[in-house]
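The structure under discussion is supplied below as structure tokens; questions concerning it will follow.
The complex is shown incomplete by one protein chain, all other protein chains being positioned as in the whole.
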Amino acid sequence: MTTQEIATLFKGEVVGDPNVEIRRVAKIEEAGTGDLTFFANPKYEKYIASTNASAILVSNGFDTTRTVASRLVFIKVPDPYVAFLQILKRVTPMPDPFPKGIHATAVIPDSAKLGSGISIGAHVVLGENVVVGANTKIGHGCVLGDGSNVGENSVIYPNVSVYHGCKIGNRVILHSGVVIGSDGFGFAPRSDGTYEKIPQLGIAVLEDDVEVGANCTIDRATIGQTLLKHGVKLDNLVHIAHNVVVGENTVIAAQAGISGSTKVGKNVVIAGQVGIVGHIEIGDRSVLMAQSGIPKSTEPGKIYFGSPAKDHHRAMRIEAVIRSLPELAKDIEQLKRSLEELRNRLSESKP
Amino acid sequence: MTTQEIATLFKGEVVGDPNVEIRRVAKIEEAGTGDLTFFANPKYEKYIASTNASAILVSNGFDTTRTVASRLVFIKVPDPYVAFLQILKRVTPMPDPFPKGIHATAVIPDSAKLGSGISIGAHVVLGENVVVGANTKIGHGCVLGDGSNVGENSVIYPNVSVYHGCKIGNRVILHSGVVIGSDGFGFAPRSDGTYEKIPQLGIAVLEDDVEVGANCTIDRATIGQTLLKHGVKLDNLVHIAHNVVVGENTVIAAQAGISGSTKVGKNVVIAGQVGIVGHIEIGDRSVLMAQSGIPKSTEPGKIYFGSPAKDHHRAMRIEAVIRSLPELAKDIEQLKRSLEELRNRLSESKP
Partner (left out) sequence: MTTQEIATLFKGEVVGDPNVEIRRVAKIEEAGTGDLTFFANPKYEKYIASTNASAILVSNGFDTTRTVASRLVFIKVPDPYVAFLQILKRVTPMPDPFPKGIHATAVIPDSAKLGSGISIGAHVVLGENVVVGANTKIGHGCVLGDGSNVGENSVIYPNVSVYHGCKIGNRVILHSGVVIGSDGFGFAPRSDGTYEKIPQLGIAVLEDDVEVGANCTIDRATIGQTLLKHGVKLDNLVHIAHNVVVGENTVIAAQAGISGSTKVGKNVVIAGQVGIVGHIEIGDRSVLMAQSGIPKSTEPGKIYFGSPAKDHHRAMRIEAVIRSLPELAKDIEQLKRSLEELRNRLSESKP
């Protein structure tokens, strides 16, 4: 593809040579001759002068006048990152790491119902009455428990464990080491200080278009179901406790954890290492900033930060004061001294 | 079972129709006709008016007069949740996800000692001289290293890894993805900035009735043993470092981590995402609240919160002041101005 062809594709404009041939895409700091790169995050501005890329996607508003003398070709487009991703997909072959068909070492009972075009890897084990939909790929070493269910066009990477009875939708992606349907953490204390295990009789359900990062754990419900709704995306090492419900298109970053029976709304953004207590509701479209601890229900559309979490603007104002606390403490000491001095002067000034 | 039979079982009392037949149990917000539910957590009070359950377990002190006109039958019992769990176990068949016997694909050396009535899943690998007690179930894809040891009536879910030499007691439950006996994190710095690995020659020991949640990691000791004593319960993704000792009946919620050589007492409650430094002692029956960071030893029976953690009552008082810090900072500015004004008035008032 030439720089002009790329510009045309996105209704953009070339500043520089329109006939440069693009063969690969690369990050701005790693790009070389023949590479297309992009500029979207201001943190990377320093690389524009030094990049070895042949062309760079920039936003329509980008000022190329100061740099137009360089041999770097600018392609102005409405959204450089989205355009970059489109070109990325065109020029980079997407490898398919799943072999065709069913491997001879897979253990598959007669009771399994398998769709057409599926891939089942080596040493996979399916329990009784497992259903796997058409074109779904199950990586080496995965275990799908009795009566579990996977939809169509889903991808399960190696060494995933799905417990009995759990249901996984269409176009779902589970990364390696994920555990779906492990027992919820429920124990009733006995009078002697020991605990009685509460049976965990529900299931875990992942609706369509859910993606779950490596080594996440999603517990089954005590009764009923733990539920990740359509389009939920989990990063790595996320913990979802029993009976949690996560709403449509909510994204949860790495190492966050949600305690039992909490209901998370839709289009929520939960940043890394956030912890949420049990039995509360997280409002739709709310944002929970990194490492926040959420002790009670949150309102829709609001941003929270801190442990325990507060409204984000309030938390920022509090944090600003916290940073000046040593000086504030000195101010208070000084105020005490000044007041004492005034008191003395006042006493002296009295006849 | 009828509502009266349930009431009689727990020495309770029926308010409403004593002859309603109960077929299933369900959560209050999901229950339908024929279902028994329960009310214990005040957060769920709003559902009492709207639930479709046929009967509800409530505590003896619950006031049914305002709602008694409804078709919902109330069963008053001393502890609604415990009663609910008992009925749950009676009416719900508990599936056994482990097939009988030893699967043909399991790799079991002649040196293994296997008890009667055990279940060993497909593609399990036992090392040399492994001992598995009677009626223990080992899920598909598990690996038990050389000389490791599992007691009787234990349950190990699929894809668990137990390193060589580790010892697991009776009635222990290990969920999928658990790693027992990985090397402790020990390195001696060399003068050139690189690190020399400290050999990890000890083992990890789990006593009877321990339960370990999905994808937890429990390191082996450098020398001696990492030890989880009787009845310890771990939620998912918990990290236990080398040479840690956790006392009887201590419960540790998800994503908490305990650093090397720390000794945790018995009947301690460690909430989610708590971090504990190494080489300290956590007193018996102490409670560490969510996301707390514990920098030094704690006293028995006390409650801690914060990072770094403080006595819980003190932490609550501090948090209350933190929430008003922006106003306090303004107060200090106002005090400075008022004082300056007073000082000026005093100077003027002097002759």
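Think of it as A and B in the order they're written, each chain with its own count starting at 1.
Convention: a residue touches a chain if its C-beta (ideal position, glycine included) is under 8 Å from a C-beta of that chain, and two chains touch if they have at least 3 such contacts.
This structure is a prediction, so every number in the text was calculated from the model and none was measured.
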Option from B:40, B:269 or B:339 whose C-beta touches the chain left out: B:339
Absent-chain contact - pick from B:80, B:141, B:169 or B:283: B:141
Hidden partner chain, touching residue among A:10, A:74, A:157 or A:195: A:157
Residue numbers in chain A that touch the chain omitted from display: 25-27, 30, 41, 43, 81-82, 85, 88-89, 92, 94-95, 97, 103, 105, 121-123, 139-141, 157-159, 173, 175-177, 209, 211, 213-215, 231, 233, 235-237, 248-249, 251, 253-255, 266-267, 272-273, 290-291, 307, 319, 322-323, 325-326, 328-329, 332, 335-336, 339, 342-343, 346, 349-350
Absent-chain interface as seen on chain B, which is shown: 105, 107, 123, 125, 127, 141, 143, 145-146, 159, 161, 163-165, 177, 179, 182-183, 185, 187-188, 193-195, 197-199, 201, 215, 217, 219, 223-224, 237, 239, 241, 243, 255, 257, 259, 273, 275, 277, 279-280, 291, 293, 307-308, 310, 314, 317-318, 321-322, 324, 328, 331-332, 335, 338-339, 342, 345-346, 349
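Assume only the chains that are shown with their structure count from here on.
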Chain centre separation in whole Å, for chain B relative to chain A (CA means): 24
